[in-house]
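First up is the structure itself, then whatever we jot down about it.
What you see is the complex with one protein chain gone and the rest in place.
And then chain A:
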Amino acid sequence: MILETRQLSKTYQVGQEEIHALRGVDFQADSGDFTVINGPSGSGKTTFLNLIACIDRPTSGEVMIEGQSTNQLSESHLAELRKHKIGLVFQTFNLIPVLSAYENVEYPLLLLGLNRAERRKRVMGLLEEVGLKDLARRRPDELSGGQRQRIAIARALVTEPKIVLADEPSANLDSETGKQVMGIMRHLNQDHHVAFIVVTHDPVVTQYAQRIVKIRDGQLSEENSRGASTKNPAA
């Protein structure tokens, strides 16, 4: 099991009021899964993604990556874990504007301390896979939205992570480009045998899912082939 959550909860304090963004979520994902977590705005999608990406800490419950609990890990250990095992794709692409497409994809490899030749091999390989080898020298502001998202996908995969987490990856793209990006993600999922977890409110994205999980009011329910829901979708 690559990823597992146990009774994961997150509560925010807003003034005197407590907001329960997640309520005791159990979830599992394995290598090669392509899971889409679908739900409306405010349902807890991004909170769930932040917790399983180890960029936020749960109020209770735990996140296990490859069987190891992340609850007790220090900030620097969590940074190491994210660097080696997790790739992230953001809704707004989040590329570093002062770096070229090549350098953006290369950035996580600099964190890993790989040598120049190895970095070049991996970066160019992935740029070719996302179809942007010829635009490697361009800065993000010289690329279209779809191209930027493909660079972001290449950056997420370049460290050969165990899991890629994508937060509304097609939300800032037109429908055609969104489909292209999802197609690339699905293709890379199959080629690299990496678990993809995509959170989205866009029903179109669910077409690419191998597995669909609904989220509503901070609770997950798996949608089976007959359209019926099962709460707490531990696979």
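For the reader, a short list of remarks on this structure follows.
The rule is short, and it goes like this: a contact is a pair of C-beta atoms (placed from the backbone, for glycine too) under 8 Å apart; a residue touches a chain by one contact, two chains touch by 3 or more; residues count from 1.
Rule of thumb we're sticking to: contacts and distances are computed from a predicted model.
Looking at the choices "ABC3 transporter permease protein domain-containing protein", "Fumarate hydratase subunit beta", "Zn-ribbon domain-containing OB-fold protein" or "Aldehyde dehydrogenase (Acceptor)", the name in the UniProt record of the chain not drawn here is "ABC3 transporter permease protein domain-containing protein". Of the candidate positions A:66, A:80 or A:118, contact with the unshown chain belongs to A:80.
Touching the missing chain, out of A:7, A:59 or A:94, is residue A:94. In the complete complex, the residue from A:6, A:45, A:155 or A:214 that touches the missing chain is A:155.
Touch with the chain that is not drawn comes from one residue among A:108, A:146, A:169 or A:218, which is A:108. Listed by residue number, the positions of chain A touching the unshown chain are 50, 53, 55-56, 75-76, 79-80, 82-84, 87-88, 90, 92, 94, 96-99, 103, 107-108, 110-111, 155-156, 159.
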